[in-house]
Structures are given as structure tokens and as C-alpha cells.
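Worksheet: one structure, shown below.
Excluded from the complex is one protein chain; the other protein chains are retained at their positions.
Labels run A and B following the written order; every chain starts at residue 1.
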Amino acid sequence: MELTATTTVRRPVAEVYAFWRLLENLPSFMAHLDEVRTTDEKSSTWTASAPFDHTVVWEALITEDLVEERIAWRSTEQADVPNEGTVSFLPSPDGAGTEVHVHLVFDIEAGKLGRAVAKYFGEDPRQQLDDDLRRLKQVLETGEVVRSDGAPWGKRARKEFPQRPAQPLTVEERREVLGA
Amino acid sequence: MRANCWAGRNEVEVREVPDPAILSGRDAIVGITSTAICGSDLHLVDGYVPTMQDGDVMGHEFMGEVLEVGPDVDPTRLRVGDRVVVPFPIACGACAACAAQLYSCCENSNPNAGIAEKMFGHPVAGLFGYSHLTGGFAGGQAQYARVPFADVGPLRIESDLTDEQVLFLSDILPTGYMGAEMCDIRPSDVVAVWGAGPVGQFAMDSARVLGAAAVIAIDKEPYRLRMAEEAGHIPVNFEEVDVRSRLLELSGGRGPDKCIDAVGMEATHGSAHLHAFDRVKQAVRSETDRPHALRQAIMSCRSGGIVSVVGVYGGFVDKFPAGAWMNRSVTLRTGQCHVQRYMTPLLERIERGELDPTRVITHRLTLEEAPRGYDIFKNKQADCEKVVLRP
Partner (left out) sequence: MKAVTWRGVNEIGVEDVPEPTILNSHDIIVEVGLSATCGSDLHLMGGYIPAMRAGDVLGHEFMGRVAEVGPAVTKHRVGDRVVVVSFVGCGKCWYCREGLWSLCDNGNPNPGLTEALWGQGIGGCYGYSHALGGWAGSHARYIRVPYADNGAFTIPEGVSDERALFASDAAPTGWTGAHQAEVRPGDVVAVWGAGGVGQMAARAAMVMGAERVVVIDRFDNRLQQVRTHIGAETLDYEEVNVPAELRELTGGRGPDVCIEAVGMEAHHPGPQYLYDQVKQQMRLQTDRPTAVREAIYACRKGGRVFTLGVFAGVVDRFPLGAVMNKALTLRGAQQHGHRYIPEILDLMSRDEVRTEHLATHVMALDDGPEGYRMFKEKEDGCVRAVFRPGG
């Protein structure tokens, strides 16, 4: 499965690149990622939630790092869902922002969890990636992921409907939403 | 708290709902002193706008006192105790759309951007009390409201102007003004405004302050036309005269130089058989909006003129007169109002006495009376032009 998506962030290329290059930041906007820990300059451990309260853990290796231009990575041999990705950063035509272009490849047939993961991505994996990039933009431009009363879940919003009504949250709901 | 909620198609209900609380660092909580019912609320209640849910708090025109602010709100921008008017589009202030002052196109304030994107090609900003398509934000027909990005939107009122003088800075006054501003009005212009509801009245007043030579009000309700006439505009009752001929007479045969559609969908206008065609299609949902006023505006406008649309449309229209639009070089300009852009300059115009927004208020009710307010506004009972609610 191959996915591409793009967004334009109104922040300088250096800042957007630096934010992404610090891989620990990725879970702040990628819905399915729980944690990324870097082990050295090139290697990192990624943890994602999977269906039925499972988690999937894999190691990734940065295969290319062109400062303020492009980052590429791929999972190492043991990954359940072999995957690789590239993100490129280009100045936007008006010079005030950065175009972020993401290209991901998942080998969903190869891994044993492949089908489950594919399902987990929902009917429209491209939409998931689009939403991830929308949250990246929110985090970089406004500092956090926007919450409404109908959709208060922040980056955990996986599904847009049904939502809760657009009325204030109860104390319990608020605790659940903010505590997570 | 008490709040006026959507309770299914054609029904609103004042219910007990949880009090709002700060969810994000840049939120504020506002205790609402005045709020209003807007024509576009009627689209929501009728069910013409998709993605409403039972229990959604209605209302996008409101003002009040700041009761609480989040930790990330700049205290020089907003403090507890400030008296504020809140603009209906929620805007982050940081994206390219906000930088270009296209606040209603904010790229970050709508958590349900994916839905809007499928409908329109691109997402639109979050709006208060205006369906989940525009974010699912609880509205302002309530005792309290949570205001996101509170350091960007709310306008502080530091003078002793009354609530009624400034409340409409939240939506309908800037919306009417933008309708006139998009017309690039020149001193010789004849400007025709379809719809003498509150937005239309403010579009007329704005056209006048922007220097139009003559302003024409087109509607069928005698009391609305009278209200326009009392404000110095020329009334045209589309049930009594042929609009196009009358407009040609009033403009030396040229047609109005600029036309403003302040009606939007649900227009009850124009020739009977076309209207029936639209009704049927709208009922079966193949055409979502009925664009009578817009069709007539395009057909009436002077060649090379501007038709500005501030009436709200949500979906598709049929029988769009593309031939007239294209061959006659008519420019169509539109948008949900970029309210934040206009609040301060319009506040100054109110302070100077150039605009009097209170002239459209006909009914003052309590929050508990909101359902009755919707009823009389929708059915144009008791010469209803604008309902203000006091929570």
C-alpha cells in the first residue's frame, strides 16, 4: 500500500524540518503512533496501537537525512508490517511557509498483522494520513490540536462520525479527554 | 446551564446541559449577556445543513463577560472581566488564511475538516453552533460558552455602548458590510440588495456609507421594505412589480451596477414555475439550495458589474445562469464573513453614529423563550425582523 499526502505549514522550512527530525514529536500529530524513542542518530523504536488493545513495536532506521530538505526512513527486518517513508520540505511559493510532502509504503501482505493493520487504518487510509498532516499543521501553527465540543478528542479522533453533540463536556468526559 | 439545543428537524428546545470548561490553553469561558437568532439558524433547524446532532447547542451571535481564561491566553489581549463580542468564525490567527485576513477559511480551527473537504474540496473554519461540518462547536444561545483561540477573535468593548449596539458585530453587521465591500462601490453606483432581512438591511446601510448613489431593497414583506425605506433606501416589492423592469427604470436602463444577494438558500422568490421546480428538487435532495435571488441578481446586474453573495449556500444549485454570467463579464464574489477583519472599523463607525445596528431589533426575549423566538422569526409573525435573547 502506497500513500502520499501534502500540506502547507506557515512556518519556516528549518523549523518544520527540525520538528519532524526530532522523531519523538511524531506521536503528537500521528493518530496511530503512541511513542517513538530514538536509540541513536539513525535508529529508533516506534510503538503504535493496534486493534484489540494490542500494540505493535518496530525498529526504524533513517536512511537519508538532507538537512532542511528530506528525511527518509524504513523499518528493519523484524517489523510485523514492513514500511518505509519519505518526507520532503519545500519553501512555499509565497516564501512564508513550507510545503510538506509525505510518501509512505506499507507492505501489508508480508507481515502477519498486515490485514488487521490495514483494517485498522479504516476504509480510507489516505484520509488518515491527510488528517495526520492537518494535525501537524495545527501543532506547528497554533501549538496544539484543536478540540471542539462535538469532536473533543484531539489527535485520538480516528473517526469523524458519529460525534457527541456540540454541547459542553461533562466532568467525566473532560477527564477522559484531557487525561489521555 | 440552560442552552437552546437542536432537537431534531424543525425543533429546538431549551435544555439543561453541562457548563463549559477550558479544554485548551487558548480557550476562554464567556458568561453570555446577549445573543441572537440568525436567519442561518433557520437553515440548521430546517435540516438543510447536514451533520446536525440531537443536543447541539445553537447560536453563533453572542457577547458577554470573560469569566475564565486558559493559561496560554496573552493577558494583554484578554483578561477575566473583559466585556467582549465574539465573532462567529473561529480563527487560529496563525495559518495562511488568517494571515490573508480570510478568517472564515481558517485552516486549523475545524476538527472535522475531513468532512468539509469532501463537500467543498477544502475544509472551512470552525463556527460556533453551526453543525458538525463546521467543527461541532457548542453555540452561544446559552448561559455560557467556551471560546477557542480567545486571544484572536473576541473584541473588547471598552466604551459604554449598550449590548444591543454592539452585539451584531459578531456576525450580521460585518456580513452585510462585507457584502457591500465586495462590490467595490463607486460614487455613481446603483446598488440593489435582495432580501431586507437583518443582513440585507446592514448591507444597504453599508452600501450607503461606502458611497453608493442609490440603494434598492428587494423583498416581499411590507414591514421589511418599510424598515428599509425609513433608513433611506428605495423599496421594491417583488410580489407587486416586475423586478427587472423596475431596476432598469431606477438605473437609467443600465441595470444596477452592483447586486447583493442577502437571501441565500430557501429564497421564496421569483417566477412560480421555476420556484416549484426548485422546491421539488430540494425536497428530493438532488438540488440542495434554491437560488432564486441569485439568479435574478445575475440576470439584472449591469454587464461587467459585481454580484456579491452573502446569503448562505451549502450545496448545489440548478439552472445557474452561466451564459449570462460568462458572456456579460459579471464577477461573482462571496464568502462566509471574515468577521475579525471588520469588527474594529465597524465599532468605530457605530461610535461615530454612522451605523445604528439597533434599528433592526424587533423582539427581545429571554433564553427560555428561544423556541418561541424561532417560531415568530421563521414565520415572520408580529413584523419580526431580529430577535435578541438575554440569558
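In this text, a residue touches a chain if its C-beta (ideal position, glycine included) is under 8 Å from a C-beta of that chain, and two chains touch if they have at least 3 such contacts.
The structure displayed is predicted, hence computed values, not measured ones.
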item: Selected residue (touches chain absent from view) among A:A72, A:L90 or A:L104; value: A:L90
item: Which residue of A:R11, A:H32, A:R70 or A:H101 touches the chain not shown here; value: A:H101
item: Absent chain, residues of chain A that touch it; value: 4-8, 90, 92-95, 97, 99-101, 133
item: Residues of chain B (touch criterion as defined above) contacting the omitted chain; value: 96-97, 100, 102, 104-105, 116, 119-122, 124, 244, 254-255, 273-274, 287-289, 291, 294, 298-304, 309, 312-336, 338
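Following the convention adopted for this analysis, only the chains that are shown with their structure count from here on.
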item: Residues of chain A that touch chain B when the two form their complex; value: 8, 10, 94, 96-97, 127, 130-131, 134, 137-138, 141-152, 157, 160-171, 174, 177-178
item: Touching residues on chain B, where the partner in the complex is chain A; value: 1, 3, 5, 17-21, 23-26, 51, 53-57, 72, 92-96, 99, 107-115, 117, 123, 126, 129, 132, 135-139, 144, 146, 148-149
